[in-house]
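All remarks here apply to the structure that follows.
One chain of protein is taken out of this complex; the other chains stay put.
Chain nomenclature is as follows: A, B and C, assigned in order of appearance, with residue numbering initiated at 1 for each chain independently.
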């Protein structure tokens, strides 16, 4: 995709191309932006999210690394402190399990521990989520690993446009940003306007409505759209987009209007990010709520491999539509899909 | 402390001795129990939580390790699969940041990935929390790292008795257990009855009352007791003790009675474990709630070093008493201590 | 004796059976490749074509009470250790007949009766686990051994370093087998690793080490046997580097166009299947016709397995919720 074409206005490109385009545009705009990770250079990324970068920006700024997530994440910390804006790729979010220290205990605390004398403008990109048959060690979203970390920001786009605009914002951000890319979206096409800026910390109201506020993120956003259409309800759909710091203003405003809150997430029932949204909103707006606020999540199970199971793992549009409709009618928290099936705890 | 003395009934011992006693009693009862970690053998533990073990059980079952958390946590996984019941010590919870993979991606998924053919009866003990001047890389609680992990259990005692009884339960448990030990409690004394059994997954109702349900954990439990006394309110105090799987039955029953829920935690406002309790309880009991449920947390900051600041970091009994009283009087969510001070976000 | 244990015992002493097992692996891997290509399997898969001698060689030397931890590139090792092709392919196809009932997938094969731990999809993830199994053997005083198999790329991950050090200082009965197939994903080893002969890294831990030709099953057997004897006798760990070559791409979508010209062809001259055939013929254990027949038979069997697995049922929804925690009431 030529720069020209992208600049000329709205075009349809794939989510993974939006990532590559954002990286390229940032690298053009700022010499200090560099990227490294496993097979991001010569091979242009295991998910082709760095297409063209090595050719255009050369081997100093686009580097393949050994299989050493701790070292290269940490190298990003040092490079960021010393004037670069590194973007590193963690191929699958789970691999952060061998590198977490550098992100949450070093990067996120560096500014505090230097009395504000340094900043760490780095981005850690990681593909995440289920749906592609990668099995239980390669399919989780795992926002919880990075969510209680003052000093770190956590972002998750839901379409090509937000992938592009938020990644640019993340690279420009002076602080460390964890950038979660729902893997199943890489191949999805969507319109993209490269002149559109998005801010970290701002949610996107995708549909406005007055019956229910649905807060969602990542790959669940599309499913929510479908569910809302199915339900026929007048739903306000919010793509949270940033988990830390999340857009309290936007969510509170919406729930003040609708009086109903549903959070739809890919994370499991226990420990998922949606509890935070629900808890904070309920604490603030308790008396304005017209119905029990609730979460629609995946069950507390490792992500199953078999296609037949994995397809059932995340709540479907039909599940969500049912849950919204039930809540609208009786104000109670409807059952999760597996409770209907009589499964799980 | 002689076995005799402990057995003879209720005695006062320190929290760290309760840990050592539980380890010793389990090692006596079961040959397959072994412990390893940094300086747990010859030095008897950096916090003296393995006093006497090397002498009694010898160097095969009580081992010092190199500074290699990933390797020794993983070694526990393998040893547990092959018939041992290893207990490993992560000196400070933050160090799990260099070993998380083995606990959440290997240990917790092994049973699932063996089609139920194996189990992983291991315990990872880690000291956690603030209050001793260790600074921002050695003072967090970090339950969030392990909370969204189906296959793993997460336990946190609040006094010598629960340290003893829950650690024994954790070691006997057939599945991996993360055992969080609030470091500031190590030196605290408490009565202990070694014949008292506690179950993982069961909360403890420490005070029964009908005005408000306060759910707390770890070092905050004592502070809550004090706060409740100060407030003069009739509060039901629940020590959650297990975060995964948490005792829904106990909490729901209590809130059904009181109609009011407050969660008091050492975790930060964003990403803390209390949101889960609040969200799930609200979803289920929305119409029985008489007031906005809310959390009392620490602020979204790295744990500060200076004694003057660290003492202010966690909510005090006075803060909590104020918040309970305000909520009782107007049903609204009261301000956190730093909001009162006009600080933070 | 279970069918799996029987399959395991077959390759213990018979060179012909070892060859047949290598052919079985090759045949199944090729079928898997086709099934992925035709879209009949989703997800990802990592073939071990070219690495069969290592798989069968090491399996033939171990006891079923020994423990093996391997990786996502583990189909060959699983078959060699005795898993049936149905258990392997069934798992890869996500069917109930798979060794994990279909919930694990291509990267997670296991069978505890045969000593195969669930293979790990995390680089280096299986290494400390193997050391831990060895720790159990040592503490309980058995003479079983643990084996960790991992790739060349894995020698750059922290867990590798920590595990070797721990195994050395505790003198654990564990054998580290680095399957150096020259590539880690799409990167040739020289791009990621400043030395070529990885076994020298064992010097950092004062651990005995040597290199073997991973294309020659007899060499593999002798090398692994030596390390196993050493460990069983209580002398601790050994590091073995097996020089092999990944004949296929890294995973299903990879055509491996990044290889230097002629490299694959050169290595194919040392195809472990060919190397073994030549030996068998020379030693007069098989002739050309028997070899041909063995391949044909294997293809027939495996095609049957493919059909069997295709028609096997998908897992029940309930199986998604099982085996997460141990059901203590059931014990």
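Methods note: a residue touches a chain if its C-beta (ideal position, glycine included) is under 8 Å from a C-beta of that chain, and two chains touch if they have at least 3 such contacts.
Given the structure is predicted, the values throughout are model-derived calculations rather than measurements.
Across the entire complex, contacts from the unshown chain go to A, B, C. Only one of C:35, C:61, C:88 or C:168 touches the chain withheld from this view, namely C:168. Only one of the listed residues, B:65, B:231 or B:333, touches the absent chain: B:65. Note that of C:72, C:160 or C:325, the residue touching the chain absent from this view is C:160. Of the listed residues B:31, B:287 or B:306, the one in contact with the hidden chain in the full complex is B:306. From the options C:3, C:206 or C:253, the residue with contact to the unseen chain in the full assembly is C:206.
Panel shows subunit A; residues 32, 34, 60-61, 63, 65-66, 68-84, 86, 98, 101-102, 105-106, 109-119, 150-151, 153, 174-175 of it touch the chain omitted from the view.
Residue positions on subunit B in contact with the hidden chain: 38-39, 42-43, 46, 64-71, 94-95, 97-98, 132-138, 299-302, 304-309, 312-313, 338, 341, 343-344, in rising order. Mapped onto subunit C, the interface with the missing chain covers residues 156-162, 165, 168-169, 191-195, 200-201, 203-207.
Basically, only the chains that are shown with their structure count from here on.
Ranking every chain by how far its Cα centroid lies from the centroid of subunit A, the top place goes to C.
Here the spacing of subunit A and subunit C, counted between their Cα centres, is 36 Å. The geometric centre of subunit B is 40 Å away from that of subunit C, both derived from CA atoms. Chain contacts: subunit B has residues 70, 98, 101, 105, 109, 112-113, 150-151 touching two or more partner chains.
Multi-chain contact residues of subunit C, defined as those touching 2 or more other chains: 100, 103-104, 108, 120, 122, 125, 158-159, 324.
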